[in-house]
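If you scroll down you'll find the structure; I have some questions about it.
All protein chains of the complex are present and in place, except for one that has been dropped.
For chain A:
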Amino acid sequence: MAGEKEVKLLDFWASPFGQRVRIALAEKGLEYDYYEENLAEKSELLLKSNPVHKKIPVLIHEGRPVCESLIIVQYIDEVWPDRNPILPSDPYSRAQARFWADYIDKKVYEGGYKLWKLKGEELEEAKKEFVEILQILEGELGDKEYFGGKNFGLVDIAMLPFSAWFYAYEAYSGLSVETEAPKLAAWAKRCSERESVAKTLPDPDKVYELAGLLRKRSGVE
């Protein structure tokens, strides 16, 4: 059996990227040692394990580091393929899953970040752009239970952590996810009841507080 005994995760509680990995590990029922990183004072282990980017999350499996959240999630799926598959089995569906996970990577973090970082004209522009992104995702989700159809999978995992940030986005920008993308909002609620998500999702209030802190630090207020 694959080395289940030695899995470590270097992470930060509010990181949507770290949370993707936590959900994947929970989906696979894997035990691991969690290391909360102080991003202002990164640990030796983090710097050694991800010398190129010096960022979390980093999965360390049997002493070997894997970096970049979606790469880690696929790694987890490939090492432990016998339970709760994260990627579908047919190549076309896999390609679709990778495409949408990549879209989320390209658009959602940056787009959402602008909603609590910017003010005035720039904020209005950022809101318009984010609404477009939400609506594209809404279109892709459609009436399916999950992005993966009947099965919870890669795209759901890629997008879910940002739902913990919806409250912060809404509070700072006046945008309403429920109004702009009702199916997506319903999907997020549905998924939050899934065990792997419930036990790893950070408290949206705490996330909102963190966003406030980061805003002050960057001189927005």
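In this section, a contact is a pair of C-beta atoms (placed from the backbone, for glycine too) under 8 Å apart; a residue touches a chain by one contact, two chains touch by 3 or more; residues count from 1.
Throughout what follows, contacts and distances are computed from a predicted model.
Chosen from "Transmembrane channel-like protein", "Nuclear cap-binding protein subunit 2", "TMEM9 domain family, member B" or "Glutathione S-transferase", the protein name that UniProt gives for the omitted chain reads "Glutathione S-transferase". Looking at A:L10, A:L25, A:L46 or A:C67, the residue that reaches the missing chain in the full complex is A:C67. Contact with the chain not shown here comes from a single listed residue; of A:E36, A:D102 or A:D205, that residue is A:D102.
Residue A:E78 is the one among A:E6, A:D33, A:E78 or A:E124 that touches the chain not shown.
For chain A, the list of residues touching the undisplayed chain reads 52, 61, 64, 66-68, 71-72, 74-75, 78-79, 91-92, 94-95, 98-99, 102-103, 136.
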